[in-house]
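A single protein chain has been omitted; all remaining protein chains appear in their positions.
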Amino acid sequence: MSGSSSFGKLFTMSTFGESHGEAVGVIIDGVTPGVEITEQEIQLQMDRRKPGQSSVTTPRKESDTIRILSGVFEGKTTGAPLAVMLNNTDMRPSAYEKNKLLFRPGHADFTYVEKYVHRDHRGSGRASGRETAGRVAAGAVARKLLSLRGVSVTAYTKAVGGIQGETVDESFIEKNPVRAADPVAAVKMIEKIEHLASIGDSCGGIVECVIRGVKPGIGEPTFDKLDAELAKAMLSIGAVKGIEFGAGFDAAEMLGSEHNDQMDKDGFLSNNAGGIIGGISTGQDIVFRIAVKPTSSISKPQKTVDQSGDEHTIETIGRHDPCICPRVIPVVEAMVCMVLEDLFKRQAALHN
Amino acid sequence: MSGSSSFGKLFTMSTFGESHGEAVGVIIDGVTPGVEITEQEIQLQMDRRKPGQSSVTTPRKESDTIRILSGVFEGKTTGAPLAVMLNNTDMRPSAYEKNKLLFRPGHADFTYVEKYVHRDHRGSGRASGRETAGRVAAGAVARKLLSLRGVSVTAYTKAVGGIQGETVDESFIEKNPVRAADPVAAVKMIEKIEHLASIGDSCGGIVECVIRGVKPGIGEPTFDKLDAELAKAMLSIGAVKGIEFGAGFDAAEMLGSEHNDQMDKDGFLSNNAGGIIGGISTGQDIVFRIAVKPTSSISKPQKTVDQSGDEHTIETIGRHDPCICPRVIPVVEAMVCMVLEDLFKRQAALHN
Amino acid sequence: MSGSSSFGKLFTMSTFGESHGEAVGVIIDGVTPGVEITEQEIQLQMDRRKPGQSSVTTPRKESDTIRILSGVFEGKTTGAPLAVMLNNTDMRPSAYEKNKLLFRPGHADFTYVEKYVHRDHRGSGRASGRETAGRVAAGAVARKLLSLRGVSVTAYTKAVGGIQGETVDESFIEKNPVRAADPVAAVKMIEKIEHLASIGDSCGGIVECVIRGVKPGIGEPTFDKLDAELAKAMLSIGAVKGIEFGAGFDAAEMLGSEHNDQMDKDGFLSNNAGGIIGGISTGQDIVFRIAVKPTSSISKPQKTVDQSGDEHTIETIGRHDPCICPRVIPVVEAMVCMVLEDLFKRQAALHN
Partner (left out) sequence: MSGSSSFGKLFTMSTFGESHGEAVGVIIDGVTPGVEITEQEIQLQMDRRKPGQSSVTTPRKESDTIRILSGVFEGKTTGAPLAVMLNNTDMRPSAYEKNKLLFRPGHADFTYVEKYVHRDHRGSGRASGRETAGRVAAGAVARKLLSLRGVSVTAYTKAVGGIQGETVDESFIEKNPVRAADPVAAVKMIEKIEHLASIGDSCGGIVECVIRGVKPGIGEPTFDKLDAELAKAMLSIGAVKGIEFGAGFDAAEMLGSEHNDQMDKDGFLSNNAGGIIGGISTGQDIVFRIAVKPTSSISKPQKTVDQSGDEHTIETIGRHDPCICPRVIPVVEAMVCMVLEDLFKRQAALHN
């Protein structure tokens, strides 16, 4: 069992750390012993998430250099918990002093005060996207275990501010700062984001994720369905406001005779289900999309109130991403990896 | 901790039962002691879910009469687990004998064989929507506890097969067999469903849910966010393929300056967030929509294979709902109630 | 996750039911699919626990005939939850009316009122030993799964009211009503219990449990150690007041050079550890003993108070076991089986 900063049943992570505190990190438990893992493998994923990568991300500078403090001996996992830590270095808590009693629109300031009364106001504190650094570190370990199962997880920016990606070239994803899979759309997306940044605004987008190599039979029935666990994982990411699998919301307008994935001796004839039926993997690609809201932090003036209820106009101060999609992608992949490795282990337990 | 047929952390349910087995039911644990509850209150919700209600639902006839076997003494809860059971009566397992080795398109037949090898083929067995009867019974208990907190949960059919409800009259919901909130659209929805039933097809739809009276501060940070828990709960319902909160997927096309819910001294000026920010309730109405896929069971011929991989044409036999929306609504509400009562108790624990 | 009436992490049970309610039962989840199981196998264990077996047990008459309501199809488990139920038949709730506001010494009456305020006073309600019927049913399923792993679990009465068993003949255990393993001591134990029953008193005892066939490596490190899980399981039985493994409390007086189990090429030279080192099975027999308190229900007059604090003399009314050891043995074995099957599955998950 565990508090709300823990995730997973058998293969688990527990994260800690605030945006402008001393450090952030994660404990990963239930790791298969005897698996080779290096700090470099984890760092690779951290570097995809870290701030300051390009013109479309926040200028905050963090090297996000991780250290593995435990659970690895002579280059291999021992089955003991891996603690992975990274220090915060480019903190500017003073930037938040001026508006510390104001509720920034779109941020969890108001809800945290309501929930906790005593709140860390330095850059969203625990509610900051910086908490996801620990998730990415844990996800890198899960990704390694899944690679041994032949599973790959790939997410990319499908749409930004209304600009849709039409084609998919996965080799292009890491070559452009918005992590789009469509080279043509990517150019327009970057232009749009840069423009919005210049006028102090932000935009949302859609991220699509494709999971390959999951054998049929993964996912638990009833409440812990594969899609249910993935949905929880995605909505646990602060900026995500929706998720759909396969045909998704379009299914609402389809007939049963259109939506059902028929089969012949070579397998399924379509994949409207998105690779999951009855909460269990079909062996096809697992496909889902998430809605990412526009970054809440903008410098345009907005109406708000302070903790006493007095009205103010606020221009959010700080260093922020004008569109969250590019940097949410490694987080999405990390969460997917955590869910999958956990469910693979549950399937093993069922039959052993 | 628990198996995958249990749901909740402090206020929990564990369901059992197959579609054509002897009985289905649920154990509800963590119930506040001293609360008056009657079998009638639970039965009221069961009757909303039970089959055979109208021309747009399955003709299977089940009275779904529940009994409370434990946990209530002299009309009040004792804090001990409530076991609630209902016997299956109108089982026709023989109807499934003919096609028992065939994988019905859209159903979990293939995935269950892959997962379990040994499968109960009688009407989807455990994967049947009949499992949700136990959820509705548990949800009725949660609903009672929430009513004492001033919380109400209302879901209705927003769209069916492309027909959109435009207006919302909540008093109309229980007065029409599709449980639409728009009297004009309801007529067209019913016509569409009846037509599809007559030609052996089915359709999907969208269900919207509005939760009122949740005070600010409910929901846990990081992984057990209110929206994350609701998303898991909704995707744990077999026919649900997507969920969105507040502005949802439209947020992907909005600017930050449009999406942010600004505040003045009277509160929020909009509710694009759907009543949840940072995973925690804002005190506004909580609003979400789910995508419901078309019923998989249709009598139109479809291609499939059997367990040996041989190809067949199948016309699904059985008694089924041509559109799942009307009967999924009490299940949606039940799951929402389970999530909320659990999170209210977690908030109480945090501060006590 | 789950309420306090659930037990186990991967292989779980959730019990329900009160002593004088309508029924008691259990849902067992996480069961390996494809395993042959019959109601008779479960009934066999129920019959060992049921009341009215002999002169040394309560005269309450319950056939305790169980029914499997779900999770078994064509004689084999499907992986879905097994619900097992038994109706109460020989209820006499009226016997408890007279003293319903009095706190019976040794019983949970006082603590339940403090905890719940509203209490089911009929024969201890949920706190009754009758709740353990569900545990025994679940344990019978676990026992079946363990038998396929080559594991056996045997408990017997080691001491009763100061009379120690000196020899161990396991074939004798089920042939005598106190379930002693020493035929000579058994005679004296029976005499003692019958005498105490005749004068309205009761006595405690010690139960020893031997687990054979557990391969090395079972049990989790840190908090979920094999001995930690067994200790929790045993202390969750109402009458148990202590547990010791291997040399147990005698270890407190031993030297390291005496207590350490040395090894040679044929294995361990002693078993002071009781088959568990560092919380993990060594492959030797796992041995522990539990202290069972005297039955609280006696007919000798005792001082107590009622819910208003007024003083009374009480002579407990009802039908009770003068010594709990014989009937607690199937419960002990059931709980051990639940712990073991769960930990075997966790070990499988770790390496898969």
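Letters A, B and C mark the chains as written, and numbering starts fresh at 1 in each.
Quick note on the criterion: a contact is a pair of C-beta atoms (placed from the backbone, for glycine too) under 8 Å apart; a residue touches a chain by one contact, two chains touch by 3 or more.
Quick caveat, the model's predicted, so the values are computed rather than measured.
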Chain not shown, its touching partners among those shown: A, B, C
Which of C:94, C:171, C:198 or C:262 contacts the chain that the document leaves out: C:262
Absent-chain contact - pick from C:139, C:161, C:177 or C:330: C:161
Touch with the omitted chain, as defined above, among A:34, A:59, A:150 or A:309: A:34
Residues belonging to subunit C that touch the chain removed from view: 1, 4-7, 15, 103, 105-108, 110-112, 114-115, 126-127, 131, 159, 161-162, 196, 201-206, 215-225, 227-236, 238, 241-265, 269, 273-274, 277-283, 291-298, 300, 302-305, 309-311, 346-347, 350
On subunit A, residues whose C-beta touches the chain left out of the figure: 1-6, 8-12, 14-18, 21-25, 27, 29-30, 33-34, 67, 69-71, 73, 76-83, 85, 115-120, 122, 125-126
Sites on subunit B contacted by the missing partner chain, in the whole complex: 1, 9-10, 30, 32-33, 79-80, 221, 344-346, 348-352
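Following the convention adopted for this analysis, only the chains that are shown with their structure count from here on.
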Between subunit B and subunit C, centroid-to-centroid distance (C-alpha), Å: 38
Where subunit A and subunit C are represented by their mean Cα positions, the distance between them in whole Å: 46
Set of subunit C residues in contact with two or more other chains: 1, 9-10, 30, 33, 79-80
